[in-house]
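The structure follows.
A protein chain is absent from this complex, but the other protein chains hold their places.
As written, the chains take the letters A and B, and residue 1 is the first residue of each chain.
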Amino acid sequence: MTLTGTVQTVPPEKRRRRSRGFAPAVPVLTFLLLCFTLPVLALLLRSVMEPHLGLQNYAALLATSTYANVLENTFVISFIVTAITTLIGLPLAWFIAVAPSRVGRFMFGIVILSMWTNLLARTYAWMVLLQDNGPINNFLIWTGIIQNPLPLYGSMAGVVIGMVYIMLPFMVISLRGPLASLDPSMFQAASLCGASRLQSFTRIFLPLLLPGLAAGGLIIFVMSLGYYITPSLLGGAQDMMLAELIAQQVQTLLNWGLAGAASFVLLVVTLTLYAVQARYLAPHGLKRS
Amino acid sequence: MLLDFSQLGWWRIALCAVAGVAVVFLLAPLCLLIALSFDSSQWLQFPPPGWTLQWYREVLADPNWLNSFLTSVELGIVVTLASVFLGLLAGFALARGNFPGREMLRGFFLTPMIMPSIVLGIALYATFLRLHLAGTFLGFVLAHLVLALPFSIVAITSALEQTDKSLEDAAMLCGASLWEARVRVILPAIRHGIFSAAIFSFLTSWDEVVVAIFMASPGLQTLPVRMLGEVRQNLSPDIAVVSSLLVLGTILLMGLTALFNKDSKR
């Protein structure tokens, strides 16, 4: 008992306690560094190393009119897709939120079904639908709206339709939370204050949903920028987007330098937009007010 | 008013109209796929001149389709197991650990999610070529694991964060060691999160095609890679059959998920 009479101090534990529980992260960190960070850095390095040290790949990307067209196409198509998705997604999400719960759940189920269906299956369906003699053109000719088939397949219109189809579920999901958090009594209060439905919509509904719309729109825009399969299958040669360009450079031209440069451009835009989102469009709860 | 369906007035009609169009837009391709798979015409006429099961028989008898289906399933299962395991490790570090730079680590763990898959695809392709991993099953697993892991980490970390830390303490006071407490008490408590992590990991791998193009070899093709090859060559009814089966699979999966959610709510 005499030994325990002295006061024990436990300073060696102190430093270790500060960084407790890091150990389980080590395998995950190692895996991602080896199979993610290093390969991406190596690729970006090639953009300034091949065929020789310098920025020639970036110069080629911006100066060659074909490549510049691809860049422009990518942004234009992504923008149109985002705009149309938002215009359809908002009313659809709104309907799902307010419709009788059985109908709402059914509709949401359809949205999830289309999202979870294999990407190639969906794209394949649109390839058939958009053909010159496909169901859409046949139907339009049969109704007499048009005489000659619209050039849907292999055109920018086809790319946009196919991509809107793929992106729509993301918008509906992005708006689900913000819509659910709206308080119905707020709109009763607005109408008692004398606001018409239109005024309630423009002055309360839209402003409150704006963060959700912006977040959803941004995700869709960024995803569209890097999209490969759907545009390459539904679009024509003149509608090539950045991702297809990158694939083509690697697969058929073995031009790793240019592919690396295009990847770098895509990455910088993507990360910048996500950084903007994290900084300005974070959900209200996370923001310090 | 705007959130009360019965009080929307004229807006309700407009809203219903847009929603109706959207539903047709969302469902039409899926219905078309199923119709085409039974279409007796080889040239994908719509409406079909007659109905047949011929294409189903052909696809089911084709060893190539079966092989790529099995490849996809095997790959998906291995990726899911690895992803859930690593997700648990990362989740315990992020949700229970207390070390400097934890939030940065969380951000880093999620970056593969926002990485354009074409960039990741060619980056891994270049690296794996040097390591002789390109075209191997291991290479495929590693590549899809990068994509699946963030989803698993998100699902498991948030489940852990919603679980009372004192459950772990309580189990330890009952005599369990730290990892015994985690396995016997925390894992069952977060089984919902683990299930989500598994579903998302599997679907990520199952549906992934861009990275897969660069990982595949003629002898090692996942279902989406084979489908892409077929679609590029010709619009054969085979793909309608495979797609229809995939839609059916999705519906089954959704039903399963709904059942599981219902069960865990009880």
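Note that a contact is a pair of C-beta atoms (placed from the backbone, for glycine too) under 8 Å apart; a residue touches a chain by one contact, two chains touch by 3 or more.
Methods note: contacts and distances are computed from a predicted model.
Enquirer: Name the absent chain by its UniProt protein name; which of "ABC transporter spermidine/putrescine permease", "TIGR00659 family protein", "Copper(I)-binding protein" or "Phenylacetate-CoA oxygenase subunit PaaB" is it?
Expert: Going by UniProt, the chain not displayed is called "ABC transporter spermidine/putrescine permease".
Enquirer: Consider the whole complex, including the chain that is not shown, and state which of B:146, B:160 or B:185 touches that chain.
Expert: B:185
Enquirer: List every residue of chain B that touches the chain not included in the displayed model.
Expert: Interface with the chain not displayed, on the chain B side: 164, 166-167, 169-178, 180-181, 184-185, 188-189, 191, 266.
As a working rule, only the chains that are shown with their structure count from here on.
Enquirer: Report the inter-chain centroid distance for chain A and chain B in whole angstrom, where each centroid is the mean of the CA atoms.
Expert: Taking the average C-alpha coordinate of chain A and of chain B, the gap between them is 16 Å.
Enquirer: Give the list of chain B residues in touch with chain A in this complex.
Expert: 1-5, 8-9, 11, 14-16, 18-19, 21-23, 25-30, 32-33, 36, 44, 46, 86, 89-90, 92-94, 96-100, 105, 108-109, 111-112, 114-127, 142-143, 145-146, 149, 153, 203, 206-207, 209-210, 213-214, 223-224, 227-228, 231-232, 235, 239-240, 242-243, 246-247, 250-251, 253-254
Enquirer: Where on chain A is chain B touching in the complex?
Expert: Residues of chain A touching chain B: 18-25, 27-29, 31-32, 35-36, 38-40, 42-43, 46, 88, 91-92, 94-100, 107, 109-114, 116-129, 134-135, 138, 165, 168, 182, 184, 187-188, 190-191, 197, 200-201, 204-205, 222, 225-226, 228-229, 233, 243, 246-247, 250, 256, 259, 263, 266-267, 270-271, 274.
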